[in-house]
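Following this message is one structure expressed as structure tokens.
The complex is shown incomplete by one protein chain, all other protein chains being positioned as in the whole.
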Amino acid sequence: MAVAVTQAPARPFARPKSEHGFWSWISTVDHKRIGILYGVTAFLFFLVGGTEALLIRLQLAGPNGKILTAEEYNQLFTMHGTTMIFLVVMPTAAAFGNYFVPILIGARDVAFPRLNAFGYWAFLAGGLFLYSSFLLGGAPDGGWFGYAPQTIGKFNPGHGIDFWLIGLIITGIGSLTAAANFIVTTLNLRAPGMTLMRMPVFVWMNLVVSFLLLFAIPVITVALFELFFDRHFGSNFFNANLGGDPVLWQHLFWLFGHPEVYILILPAMGIVSEVLPVFSRKPLFGYSVVVFSGIAIGFMGWGVWAHHMFAVGLGPVANSAFAASTMFIAVPTGVKIFNWLATTWGGDLRLKTPMLFALGFIGEFTIGGLSGVTHSIVPSDYQQTDTYYVVAHFHYVLFGGAILGLFAGVYYWFPAVTGKLLDEKLGKIHFWLIIIGLNLTFGPMHILGLQGQPRRTYQYPKGMGWEMWNGIETLGAFIIALSILVFIVNALKTARSKEMAPPDPWDARTLEWTIPAPPPAYNFAEIPVVHARDDFWHRKYTEDENGRLVRIPAGGADEASGVTEHGGGGTTTAEHDDHGDGHGHGIHMPSPSYFPALAGLGIFIIGYGAIYHWWIGAIGGLILLAGIFGWGNEPLAEEH
Amino acid sequence: MQAAIAPAPHTPAPGDHDYAVTGIDSRKLGMWGFLASECLFFGALISSHLLYRARAPQGVKLPHDVYDIPYTSVSSFVLLMSSLTMVLALAAIQRGDHRRLRLWLLATAFLGTVFIGGQVYEFTTFTHHGVNLSSSVAASSFFLLTGFHGVHVTVGILWLMSLVGISLRGQLPAEKHLQVEIAGLYWHFVDVVWILIFTVVYLVPNHH
Partner (left out) sequence: MADTEISGDTPGPPGDATGAVATEEAPATPELGAAPGHDPLLHQGLEHHHPSPVKYVGIAVLLAIITSLEVAIYYINMPDGLMVAFLLVLAILKFSLVAAFFMHLKFDSPMLRRVFIAGIILAGVVYTVALLTLRVLV
């Protein structure tokens, strides 16, 4: 790497400079590396959460299961839900957002690179903190929704719930900072010509999600603190015996929790909106409508939360109002589905793995959406609530929806990140196995739910007639596991392979395919100038009088923006800049920094202080302050 | 080749560290986003208090029974004035007057500290009257709300003192006035939250 000729005077803790090796990952502020950190960490948590699911399914495979005690079961389903939501789906979306949003808008990085890094460290800290509970007296067992009064000290002594509360406060801080970062980045760092209505839909969905996070995280944070204070400082927010109201917990939790489900699904919808046009060789049908539906879902998502509380006793007025709003929110969602279908209609479909997952999303999510609509009818919901019917619904939308959508993103963007294509054959096997597996696992849950099998229950007795479907569900879960194994084999095989993909392997539409893969640190040698939506596509193709695609001959590229229609720009940068760090171009990227990780470490330690001894918290606090002061005092980029 | 950041205004180009399509500096936009999220945070705390403000066991005093309105009015006034000193600090750095900048920043931090001190005294008095975090849900919600507010003020005081330190080291020139402005936005917001708390928690009648 470029040797620094003049350096700042040597300090005891010098600013990291390295670009390789373990410490370079600890100190990175490069949004792409941070994206990889999020993605890999989230995938590892996915394997853990999946294992928890398999244990649950083993317990429930037959009646009177003896594999787990009731307490162990409660811990497992709590951790399974909490993990999948907070430590898998959200961070995977963050991985894609981090890696691609700056590139998709033609920027070099996010608005606040160090804050971005901090967001990852807070996620990691919160996740590890939560999982340390297994080793420190037991994991939380109050469900991912932590309802009082089961979770107050009197009924839940021990530290499990505290690990849950503080773990989520910590990850919440990370999500909040990431949200603010994405909002400012998307609004402020778009390349010239990249108007809001030319942005890729994934960027739009990420923006809506960021606003949802910005406003929803504070609500759950208050709830988490109130419950923590109930458990440790004698307050009685949720203790009905002393004037508290458990329903307040539910309001605060679901005020967060409902926007949260849109936070979970919108990024996957964004990915689907990117993949379908590429593999149909047609623009997204009704771009503006898809964008505005996403925004509408974001707004309306705030008006439906009490549909999680229909059976609590809020009364007919409240229940009816929320039932109506819940029915209405199906509209923008349905609109998107129709637009996606119209996108594929008459298109030149290429059924590659990303496209299969995107199409799978549409089918499976629709099933989940339909069961959701049945929940909106209050008397119907009285029957369904707290049964496996609900479990079916949210797994269809979260697994059939979000997870399939995120896998579409993995297969689609793998070559953009690594320069290699995942194996198509293995990809297809993964896809079909997961479709079979998920439908076998979650389909029968509709039936069992309506037959009365309650959720969150560690055993069911013989003679209810539930044995067969439960057995099939367990089989389905292991088929899902097998499919993931296939994916892991694919990923490892591809990592070891030397075969590089051609540039722009999917013949795609957006800016991430115009730069080399893996991209240089600075993304674009020259910031592109954007003339249209799907700008890259229009540089490659035009249409003849019959509306057929005609490839624009070589040399028709906009040289000023440094984008060639080969989608590489590789030769130019390689000539000047062997290290991809921008020095040959006079580009200054933000310098690496340890302080975001240090601040994350400080918060991690504060967490233990809150549970055990105040002086542990004080030590964590000092580390946090050191991190913040160091961060505040160092410039964003060191001069070389 | 560098774009000169000199007395003449400069229009940032894409890739520059201060490029901003909206025309609003990224840090300022970020801070306002954060303040918007804080509305949801304090809103939840205020709502919890509104729900619980009249709930206490038989014979146990409510916070409302022990408020000293004249006293709290004075401390509210102190915090209001700290917003004035804060904005005077910003005006000072904008015209390059570093002495005054530090003076007004210190004044703001001082007034903030007086406010916190006043709260500590106030809360100690309440505790002597049997109103504490666990005496009733009314008190729990009162203390959590005002406690979080106090934590925010304290963080603000530390922030302002850091700015004084940076200025003393000569690292806060007039061009970096945005740093003071952003600290100011945070400080004013904390003041504005207190405006709401003083009215809604202390003054609004609580007849039960």
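Order of writing sets the labels: A and B. Residues in every chain begin at 1.
Note that contacts are C-beta pairs under 8 Å (C-beta built on N, C-alpha and C of every residue); 3 or more make two chains touch, one makes a residue touch a chain.
Note that this is a predicted model, so its numbers are computed, not measured.
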Among A:Val29, A:Ala148 or A:Ile587, the residue in touch with the chain that has been omitted: A:Ile587
Touching the left-out chain: which of A:Pro16, A:Gly138 or A:Pro192? A:Pro192
Where the missing chain touches subunit B, by residue: 1-3, 7, 9-16, 18, 20-25, 28-29, 32-33, 35-40, 42-44, 46-47, 50-51, 69-70, 73, 76-77, 80-81, 83-84, 86-88, 91, 94-96, 174-175, 177-178, 181, 184-185, 188-189, 191-192, 195-196, 198-200, 203-205, 207
Using the document's contact rule, name the residues of subunit A that touch the chain not shown here. 108, 187, 190, 192-196, 215, 245, 247-248, 251-252, 255, 302, 305-306, 314-315, 318, 526-527, 529, 531, 560, 585-588
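One rule holds in what follows: only the chains that are shown with their structure count from here on.
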Residues on subunit A engaged by subunit B in the complex (per definition of touch): 106-108, 111-112, 176, 179-181, 183-184, 187-192, 214-219, 221-223, 225-226, 229, 233-237, 242-245, 248, 252, 255, 527, 586-587, 629, 632-633, 636-637
Write out the stretch or stretches of subunit B touching subunit A in their complex. 1, 14-15, 17, 19-22, 24, 26-27, 29-30, 33-34, 36-38, 40-41, 44-45, 48, 51-52, 55-57, 133-134, 136-138, 140-141, 143-144, 148, 162, 166
